[in-house]
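One structure is given below, encoded as structure tokens.
Missing here: one protein chain of the complex. Every other protein chain is in place.
Just so it is clear, A and B label the chains in written order, and each chain counts residues from 1 on its own.
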Amino acid sequence: MVTESNENEISLTERRNLANKKLGLKMLWIVAGSLVFAFALVPLYDVLCAMTGLNGKTVTSASATSSNKVDTTRWVTVQFTSSVMPGLGWNFYPKQSSIKVRPGQVETVLFEAKNITSQVVAGQAIPSVTPGQAAAHLQKIECFCFQRQELKPGETKVMPLRFFVSRDLPEDVKEMTLSYSFFSAKEKE
Amino acid sequence: MSTTTVAHHDEHADHPTGIMRWLTTTNHKDIGTMYLTFALIMFLVGGAMILGIRAELFQPGLQLMKPDFFNQLIGVHALVMIFAALMPAATGFANWMIPLQIGAPDMALPRLNNWGFWLLPPSAILLTLPFTLALFGIGDGALATGWTFYPPLSVQGGIGVDFAIFAVHLLGISSVLGSINIIVTLFNMRAPGMTLMKMPMFAWGWLITAFLLIATIPVLAGAVTMLLTDRHFGTHFFDAAGGGDPILFQHLFWFFGHPEVYILLLPVWGFIPQILQTFSRKPMYGYKAQVYAFWGIGALSVVVWAHHFFTAGLPVPALLYFMYSTMAISLPLAVLFFCWIKTMWKGSMSFETPMLFTVGWIILFGIGGLTGLVLADVAADAQYHNSYFVVAHFHYTLFAGGIMGIMAGVYYWLPKMTGHMYNEKLGKLHFWLTAISFNLTFIPQFFLGLAGMPRRIPDYALQFAEFNMISSIAAFVLGLSQLLFVYNVISTIRGGQKATDKVWEGAEGLEWTLPSPPPYHSFTEQPVVK
Partner (left out) sequence: MLKQSIKKLSFCLLFLLTSPQVYADYSWNFPEPVTPMALDTLHVHNKFMIIVALIFIVVLAIMIYSLIKHRKSVGYKPVTDKAPSTAIEIFWTLIPFAILLVIDFVIMGIPAYHSVVMMEDTRNESDMVIKVTGSQWRWQYEYLGNTEKGEKAGLEEAKGIKFLSNLSTPQEQMDGTITPVNDPQKPYLLDVDNRLVLPVGAKVRILMTSSDVLHNWWVPQFGSSRLAVPGFIRETWVQIDKAGTYRGQCKELCGKGHGYMPVVVDALPKEEYKTWVAAKQAEIAAATAGSDKEWSKEDLMAQGKTVYEKNCAVCHQASGAGLPPAFPALTGSKVATSPIFGADGKYLPDSHMDRVLNGIRVMPAWKGTLNDTEIAAVITYERNALGNSVGDIIQPSQVKAARQ
């Protein structure tokens, strides 16, 4: 009688242990899921940035020219500025500090880079736009920032940027800034 | 008769003596004790670090340390206090009390439980070793980025950052294991008749906490892993040069970091109403409302993270969203405060040390919560952000709301755990010293922040001198008065007046039906809850 109830109890404990392990393993799925989620956030963040201009990121590939409808009712001032990051022996600056554009109108502006070292040096330009909500509306057709640039010792290169400001740009944005930071691209990506 | 012999037999069987008992134990009470002891030790370590900082900030000019060492102290202090003191303390209580409160013989996954604990000491060593070595002039010290690891500073930093990353990995694994164990215990091991909506509040607090932990700790682990590969393997997750973004790290970090605040607080919110009902001699008010409020807070906590970096340059719609969602957290909290006070209302209150701590806790945590509501305002946050105002705010929520809550729990359950009553006079003295010196430490910091003193600076302009001096003196009183607590706890473990089974006149719940201290194996036959 006593032994029987003990046996029952043991099998009850065993059954319970098994159930515990099962549930525990199920929980591990949640852990794995959120780990995947963490890494998935990296591309998701980029997508979000591209869509909303969050953090002033612009699209890093060429966009198609819009239909040539130009919004002639307003002007937008686009300011240009540049930084050369430590480790890159270049001079780099925009040839014009700002221009006024009509939304929809394709414009070309020039940037000049010069390698002041006695080596061949590659650099990568990273664009950034402020205010954030304007970033998604700055469409580049042709840009030196799409790929790495390489300059021979002492070489000067005038680099064009062809872009337009999309007509969907919110009405209250009248001034925006496009900044390029040139980083040394010594270590290949 | 037969059950008692079985229990007796058992007790002999899994009681290896000496160090092996603690290394191999799977008993929830042993593990709980180890967690609590570890938390207490690390609390003192983290406290000693901050006293070093307060000593440096006592007056303008650098007297004691170099700025780099100062930066290491602040970061390691925070990591130690959050990951090695507060979280293990809450987990320790979970191990000790959840099986007793829900009438289970032990935790559901005892071996996992053992591993979970033994990951902690090595991670504590990883965290503090580079720093200790630096004290003796070896190496370049611990991470000097603050506990938030923000790149690019953390990419620039020395090997201390790697140590901290690995420590966070281990601590994260430990909390995930602990959380899985708690979830399984709460789902599978409840006594017959105890439905989820009859669980004690503490169990509810931990259930939400555990889910938050397993959902967010992996995000932190992922973020610091990316940091590690950025540092050593040439990836560009957070480096603009390769198309990455330093702000992405802040999003990832605070996606974990904000729920972390509630991870630290929910267990405390769990046992606070239990203490209140005990000492008000009246059932707690609004059990269901509190449970729903917990759910609400748990859900909100994962969607408000960006309020930690309002000045990072988010677009206006994002700013507005995070502002309003942050303010919304005050809604469930208002319900909780209401229920706590309504539990006291028209009770028959007495003020033993746990109750003193609880009442003090409600007031001080209230200040922390209300200043949090002010901080949610984006425009004013430009001023508060990274100023001492924020430092004062989160110490009101985490020291008052976290540590003082844990202390209320210690005084409340210590007689049950040890079988001895603590020294009541000493306990009350500890409370008053803590409460007064805490306020004297941190109220000046609110004003420092408003006047424009940034946090994490090793030296400050002269107009900040008076408040810093007051704050430093009070911090030392606060630190030293914790030694009373340590003394009180140790002497209670060693002996003292015997505690009754019920301990407190108004105590309710399964844990109080067991003897004090409870036998090594409790509830070998599960009680039935009506």
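We adopt the following convention: a residue touches a chain if its C-beta (ideal position, glycine included) is under 8 Å from a C-beta of that chain, and two chains touch if they have at least 3 such contacts.
Keep in mind that what you see is a predicted model, and the values were worked out from it rather than measured.
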Chains on display which the left-out chain touches in the complete complex: A, B
Chain not shown: contacting residue from B:43, B:93, B:131 or B:285: B:285
Touching residue (missing chain; options B:83, B:294, B:464 or B:512): B:464
Chain not shown: contacting residue from B:351, B:432 or B:520: B:351
Selected residue (touches chain absent from view) among B:194, B:335, B:407 or B:435: B:335
Positions on chain A contacted by the hidden chain, ascending: 55-56, 77, 79, 81, 83-89, 91, 97-98, 114, 116-119, 126, 128-131, 134, 153-154, 172-177, 179, 181, 183
Touch list for chain B against the chain that is not drawn: 58-63, 66-68, 71, 140, 144-146, 150, 152-153, 156, 158, 240-241, 245-247, 280-283, 285-286, 288-289, 309, 311-313, 316, 319-320, 323-324, 327-328, 330-332, 334-335, 337-339, 341-342, 344-351, 359, 362-363, 366-367, 370-371, 373-374, 377-380, 382-383, 385-387, 447, 450-452, 454, 456-467, 469
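Going forward, only the chains that are shown with their structure count from here on.
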For the chain B and chain A complex, residues of the former touching the latter: 2, 108-109, 112, 176, 179-181, 183-184, 187-189, 211, 214-219, 221-223, 226, 234, 236-237, 240-243, 245, 247-248, 251-252, 255, 313-316, 318
Partner chain B, residues of chain A touching it in the complex: 2, 16, 19-21, 23-24, 27-28, 30-32, 34-35, 37-39, 41-42, 45, 49, 52-57, 60, 85, 124, 126, 130-133, 181, 183-185, 187, 189
